[in-house]
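Note that one protein chain is taken out, while the other chains of the complex remain in position.
Let's look at subunit A:
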Amino acid sequence: MFVAWRDLRFAKGRFALMGSVIVLITLLVGLLSGLTAGLARDNTSALTGLSADHLAFARPPDGQAVSFTGSTVGAEQWRALGARPGVDSAQPLGISTVNAEAGRHTAAVSAFGVRPRSGLAPDTTAPGTAVLSQQAADDLGARPGDRIALSGTSLTVSAVAGDASYSHTPVVWIDLGDWQSVAPGGQRSGEQATVIALCTGDGADLGGADRAAGTETRTVDGALEAIGSYQAEDGSLQLMRGFLFVISAMVIGAFFTVWTIQRSGDIAVLKALGSSTPYLLKDALGQAVVMLVGGTVLGTALAALIAVFVPDSVPFVMEPLTTLGPAAVMTVLGAAGAALSIRRITAVDPLTALGSAR
């Protein structure tokens, strides 16, 4: 990189301009990644935080995908699943979005109905009580011992625990019996829930269990797609991120295409002087990587700095995966774009360094 470093210093205006573009794109990707992760957390943390590895849905009609809104499972199903070899536990879980009131405060919350000692809630639930997530407690201004009403059903707050959230609403953990009266549709006949949370061990035949119980089982991560809003929201944001990556690679590729054309005379001279093509490619690619790494590091640092000042109300997650991951992808894709551009180095004819042949 003898020539590359000196080119970077000599043409610092051009490289600074391009570096600024990389910084800004990295900053945008970093913020978008943090927002995507934050929104995903708001949508799914109650499910991803469950002490379960699979969720069983009621088998949907042919041609339809499973969904939390369309799934209703009965007691015979969770008993059947719980009795299958390899299934350590099968706990019913009722999920519905309801209106909560506490004094003058009202808020939309997700009511998660669980059985006592199921291990699904962050604290012990009992009939007539509710365990509020921290956000639900904040929204309702409620503390342990206060009374709240979920769709008209009065419950006593037994604890405030965890920060579970589902479909952008804070979670209130209640007894499954209470949930059946709280959930839209009113009093349900018999014991019912939305899904069955499974803890499985080695040798669990979930396919056979589904056939026997009339269910469709997904891993917890796979079950997230059954949240309608999550799929649309996450898909859109990931598409935007993807476009930013592609745009970034194309912009970098365009820059290095122009840059390589501009210095084709110098490349011809170096070739005529005996430089090998791999030497020149390594030099040019190294130059691109230096600019990319510098730009992405600065852009990521700026994104991290901005994240510090993001208010708690904004769903934003700043983690290594949401910051370093996009930066690494930017660098790799940018280097790929640059590599495609600088390959024209191989086509530069050293003869042009001698001037026109006479």
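Keep in mind that, in the parts below, a residue touches a chain if its C-beta (ideal position, glycine included) is under 8 Å from a C-beta of that chain, and two chains touch if they have at least 3 such contacts; residues count from 1.
As a working rule, contacts and distances are computed from a predicted model.
**Student:** Given the options "ABC transporter ATP-binding protein", "Alpha-ketoacid dehydrogenase subunit beta", "TonB-dependent receptor" or "Quinol:cytochrome c oxidoreductase pentaheme cytochrome subunit", which would UniProt use as the protein name of the unshown chain?
**Tutor:** The missing chain's protein name, per its UniProt entry, is "ABC transporter ATP-binding protein".
**Student:** Pick from A:3, A:87, A:157 or A:209: which residue touches the chain that isn't shown?
**Tutor:** Touches the omitted chain: A:3.
**Student:** For the chain left out of this view, which of A:108, A:269, A:306 or A:332 touches it?
**Tutor:** For the chain that is not drawn, the touching residue is A:269.
**Student:** List every residue of subunit A that touches the chain not included in the displayed model.
**Tutor:** 2-3, 6-7, 9-11, 265-266, 269-277, 279, 350-351, 353-358
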